[in-house]
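There's a structure below that I have some questions on.
Only a single protein chain was left out; the remaining protein chains are all shown in position.
Chain IDs A, B and C follow the sequence of writing; residue 1 opens each chain.
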């Protein structure tokens, strides 16, 4: 019906549309396949995977906030070996791009994960240098440009697929983090991971989340995510995958105008498992309404004052 | 009726209750006096004042976001001289504490403002080291611990009233900023100012706000504000004035449990001018419901897991 | 509990859908109707974050009701469009500096465009009560977009609809209607133009008034944070003491004398 071209490119990777499921809100995809054929999506990023199995944090892991939620799951996952054996084979068979979100405590972990993923048949690795809910690695690495560059370079040397670096928004200068990833050879940066937040149960005087703090996501973070995507767009030449609070096809367009070559959808899926197909269905008419004939032509087309 | 003691202390300053109007959403108080007697409030922080008159940013200055709003007013104000002559005399006559929010481009500006405010009869100065909507000063200073300390110390040497330092949340380690203020001799830190954000009008492809970026405030920032208040509470010994997204008496209690000795209310007033009296009326019963007999006893009483 | 004079928990008593995009709501809000003056506005709560400003379009102090006309343009007004009689609505106001009706005013040209016409109804009501002759011109894209013609022609001493497309009293803009009305009724001491509508229309009204040496009061719109003067979000460029600066649309406005407005800066 519509003649709008939805295909988009993130470096060498071409996706059928710019909607990629974000890490941690889509499992390893299989649970979602009862809702729809994953082939409708541009791509799927797996739950964060670590070298060894992780049990994750004790409950409560979730708290609510106006315009969003906090989580501190703590990277519960079966470990890379099991994921490669039991989860990825199914996911790779789906007609969509598969990106594995890799999380570690230190450089060695990231290297091990990149090595293990060689030859598995995925389309990219997303280095999670930004999870705020674990004690070591991740966000600690992701707020130090030198560490970002080092980890990225090491993985880039080993991996046989593109490396995306996922950045934390809990930093003063996000552009510097993107530059460090670029310097390390990253094929793309994805942002934002969650904002570090907290909620207290006033009755028990306890933090609602057992981990005390949690990562804040949802529409309440959208303005921050959009600003940071645009800052990175100005700072680096590698493509940007934009996420954080995207709830509608209009938000997708707004994020791409700010400079994102593709987007990821996280929390919105939790509220309605059909959210991503709904956005994909709505996207052509939103693009038409602003006079665009393809999705790729709008990337970074925001005109600052 | 209720026997709950609402009085609270921020250092040497005693307020009749912990609800202080935040800067920039209460003008210089006079516009609000048609709604209620300012004597019901714990205190009022003035709009940000600069050495010279400022015209502010061109419109649009406001954008909406789910769970909040963005603003880039750009510190429109008549300049310190006129404020002292025309605005403060009225405000000081009200039966509430008066804090002047002072904003500058550099150390010299802050010193001039502190000097000018000597003997005027206000109760404290809040150094705005955090406004994200002006090109120089403010947030640039507020993200550098050394500069925070320097500006604070210089003002502290001159001023005849307590110095509060208002911090920006757009930093990696908020605790370090609070420590710098403490090292400079600050009597209190107040936080958070707004999160730097952006919105784009997808039809015009222009940022909704003429300034391109704006400061994000409202309930959507509450979890971040709460987490940062608690981080500062752990980092320093001076009192903390907590703000960011407070919308109800329950939020006041949550913020104080996290470590705030008093709170400020900003954006909520824009949605309903009677918000602060409503919160003050509701506060005793909320405190009662958690078994407290005074507001001061709950400060920092959150029990981390 | 403290009195809340400017807060109104109203009931919607009547909903008139004027066309596919415009609705006229009548609200039962006695204190609000008691306080309101023409040109002032209210802030209406919706499920959107900020309240939405609308000019008071009708005010029946006896019945204790006010009316507002709302055009569906975005999320908030889309929600308002679905309101039904009996629904509750929270409003704040009235706010702002309205139209001034001077003792010296003898005749008034009342010019509206688009949704700018709504608040003019209330103005016309008060002008009539003050015994002032009113000549009204409303401009629309086309006749199918024209609104409330009957109400306006009924209350005005002369009324013209102007449309750029299709057949109307005047083919052209609201300012062409103004010119035609002026042609018919001329001026005398105490002639004034009242205008409310989109910026291009106001600019054209201003230019025409400049040329013809007539004073005008123009009602502006601006994105508002609060609506009552504390946030400085609603900047309108003006000239004060010869210097360009920003007034607050919600306090010094929404109605400005054309002389203070910084028309270049708009």
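Rule of thumb we're sticking to: a residue touches a chain if its C-beta (ideal position, glycine included) is under 8 Å from a C-beta of that chain, and two chains touch if they have at least 3 such contacts.
Small disclaimer: the values here were computed from a predicted structure and weren't measured.
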Just to confirm, in the complete assembly, which displayed chains does the hidden chain contact?
A
Given that one chain is not shown, which residue among A:90, A:274 or A:305 touches it?
A:274
Listed residues A:59, A:121 or A:304, member touching the removed chain
A:59
The one residue from A:40, A:107, A:183 or A:290 touching the chain left out of view is A:40
Determine which one of A:76, A:172, A:248 or A:294 touches the chain that has been left out.
A:76
So that we can see where the missing chain sits, which residues of chain A does it touch?
24-27, 31-32, 34-36, 40, 47, 55-69, 71, 73, 76, 218, 269-274, 277, 281
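Assume only the chains that are shown with their structure count from here on.
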Touching both chain A and chain B: give me those chains, sorted by label.
none
Centre-of-Cα separation between chain B and chain A, whole angstrom
34
Centroid of chain A to centroid of chain C, CA atoms only: how many Å?
47
Roughly how far is chain B from chain C, going centre to centre by Cα mean, in whole Å?
36
What parts of chain B, by residue number, touch at least two of the other chains?
63, 65-68
